[in-house]
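All protein chains but one are shown in place.
Here the chain labels run A and B in written order, and each chain numbers its own residues starting at 1.
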Amino acid sequence: MTMSENTYTLAELAQRFGLQASGDPQTRVDGVCSLLPGRAGALSFLSNPRYRAQLAQTQASIVIVKPGDAAELRGAGLIAADPYLAYARVAALFDPEREFAPGISANAAVAQDAQLGEGCYVGPAAVIEAGATLGAGVYVGPGCVIGRDARIGAGTRLVAQAHVGARVQLGERCLVQPGAVIGARGFGNALGPKGWEAVPQLGSVRIGNDVEIGAGTCIDRGTIEDTVIEDGVRLDNLIQIAHNCRIGAHTAIAACTGIAGSTVIGRRCMIGGAVGINGHIEISDDVILLAGAMVTNSIKERGAYGSAPPLEPAQDWRKTVARLRRLGRMDERLRVVESQLREAQGNKSNDDPDSF
Amino acid sequence: MTMSENTYTLAELAQRFGLQASGDPQTRVDGVCSLLPGRAGALSFLSNPRYRAQLAQTQASIVIVKPGDAAELRGAGLIAADPYLAYARVAALFDPEREFAPGISANAAVAQDAQLGEGCYVGPAAVIEAGATLGAGVYVGPGCVIGRDARIGAGTRLVAQAHVGARVQLGERCLVQPGAVIGARGFGNALGPKGWEAVPQLGSVRIGNDVEIGAGTCIDRGTIEDTVIEDGVRLDNLIQIAHNCRIGAHTAIAACTGIAGSTVIGRRCMIGGAVGINGHIEISDDVILLAGAMVTNSIKERGAYGSAPPLEPAQDWRKTVARLRRLGRMDERLRVVESQLREAQGNKSNDDPDSF
Partner (left out) sequence: MTMSENTYTLAELAQRFGLQASGDPQTRVDGVCSLLPGRAGALSFLSNPRYRAQLAQTQASIVIVKPGDAAELRGAGLIAADPYLAYARVAALFDPEREFAPGISANAAVAQDAQLGEGCYVGPAAVIEAGATLGAGVYVGPGCVIGRDARIGAGTRLVAQAHVGARVQLGERCLVQPGAVIGARGFGNALGPKGWEAVPQLGSVRIGNDVEIGAGTCIDRGTIEDTVIEDGVRLDNLIQIAHNCRIGAHTAIAACTGIAGSTVIGRRCMIGGAVGINGHIEISDDVILLAGAMVTNSIKERGAYGSAPPLEPAQDWRKTVARLRRLGRMDERLRVVESQLREAQGNKSNDDPDSF
């Protein structure tokens, strides 16, 4: 439940977002709320028809609904083809973090030859190394590190404590959450006579426009060429994207997913949480991977895929584990039974030719 | 093996912790040790009866034991109903990190209107933004960032480089490890005509008292309401807790676990490592989830649950994978066999009515 200093009337919101209004145009809201219980003076939305009955109970002053649900409104409403999307846009008015005062904090460390566009902010304890270039209106939150010769597009926001490695390129209007690490060394090692030797990772990371990178998410630099994240990709927290990967535009990946090196993922994929994806494979456009899936081979056709086994009470699960170990034995037993039956039928046939 | 400048006699320890002593009251210890080999001048404990024979071999000067094991002591001992718990309390005497000198480091950046209680410490390169409020004795280690209007309860310790986002509330006596990110934007996106659009995450995170949050663990802010972590919850490292979740009091979660959005977890649950939990589900109180479990549906009854398949040598595992793919075929073959048998018995019955 959020309140803001800004308030808006139904009429203002309808006009600003091109939506049809229903009810008193002077209805005023100062923030957003859940549909239930709702809050007088706040705005909510109804997207899932399953919750339609809540329209009669909510205390929200304005609710965004689909055209088909408008008749159920008790108070004021806004009519939108996609209420969730309309809500997203309206709610942004109440986001206290959308504005900042430009400037460079006293104890930021900005290299003399770094280039900052107009209206940038650099927070305390942030570091911008030599040769880095920032577009207009870039927000570099406290504790961020921008490496040598990195390039960050206009309007991108690094919330705090993020790492942008040397030569990494970030597009415009990106959002990078705390603890994200973009451009660490890829995990390339060659076995020498005395142990592993590091294979230099001389590529970088190239990130498109409008990309979101979650907290603690790591995107490694490429070995020779760049690791590439295309426009509009959304990455949740604690994701690993290894060197030389390419993630197609508008693909969304949920938390705790790991993608091994040199894998290419298509456009508009939706990858559930805790998914593991092997290296050196390709995944088509529009693939959906269910949470917990483990992907070992390329996927050539769009569609949904999964592999996580079912959850069971521990004692049943232990039996399932034992049965999985005996699957081969079970297959064998079935084969024996089949062959006995064939034999029996054969014998029977011999005994009784009329059965044919 | 740890040594400290503090030393304590058996008699002092017995009195301070209300435990019965056995042996020379002047026996003195300056730290702790493992039971084997143990170290003269140090304290250890015996909890698991399987290791009882080690009491005869240990060089530890004092051992904490259960009443039933007291007779086996060769040297001095302390008698406790729960030796591990008693050990935890005694060992805290030797923890070099339990005390700190209050003060604000020269290159910390503390906003003018931030409010700090008595006896706080703010380390170098730490940042406290406008409107933040810290209770008495809060430790803000080097490189931490405390966002606007965040509130941190008395006695809470942020070890280093942790992130506490805007408006986040942390209770008293919490412990936050390096790299933890509390209050990053929840992963809410709506599909617009040109790609994903961010759904503002206007809720925050509310964390109770006595909560531990591990290194690299992420707890996202709620969409409208707050994400909530109740009192006494223990979170290990690299855990993801998505927006709008609620974790019940005293639940403990091991590392690498991910919990998707809007899921509610009960009290006193024990969740093993690398567990994946779906969004929008409920898990009862006192549920145990075995390591590697993938939870897709609500769990309504207390008890232990698992789903991870068995580990096998790779060549056997490949066969198991192939058999899993053929499970449907196997089922079909079994059905054929059953129907043949039914038919055979039917025939036989017809042939030999006496068999009934």
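Definition applied: a contact is a pair of C-beta atoms (placed from the backbone, for glycine too) under 8 Å apart; a residue touches a chain by one contact, two chains touch by 3 or more.
Just so we're clear, the structure is a prediction, and the values are computed from it rather than from any experiment.
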Residue of A:Leu116, A:Ile207, A:Ala242 or A:Cys269 touching the missing chain in the full complex: A:Ala242
Touch with the omitted chain, as defined above, among B:Gly31, B:Gly75, B:Gly186 or B:Gly261: B:Gly31
Which residue of A:Gly216, A:Gly232 or A:Gly266 touches the chain not shown here: A:Gly216
Footprint left on chain B by the chain that the document does not show: 1-2, 31-34, 44, 82, 84-85, 87-89, 91-92, 94-97, 105-107, 123-125, 141-143, 159-161, 175, 177-179, 210, 212, 214-216, 231-232, 234, 236-238, 249-250, 252, 254-256, 273-274, 291-292, 308-314, 317-318, 321, 324-325, 327-328, 330-331, 334, 337-338, 341, 344-345, 348
Missing-chain contacts mapped onto chain A: 107, 109, 125-127, 129, 143, 145, 147-148, 161, 163, 165-167, 179, 181, 184-185, 187-192, 194-200, 202-203, 216, 218, 220, 224-225, 238, 240, 242, 256, 258, 260, 276, 278, 288, 290, 293-297, 299, 303-310, 312, 316, 319-320, 323-324, 326, 330, 333-334, 337, 340-341, 344
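Following the convention adopted for this analysis, only the chains that are shown with their structure count from here on.
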Chain centre separation in whole Å, for chain B relative to chain A (CA means): 25
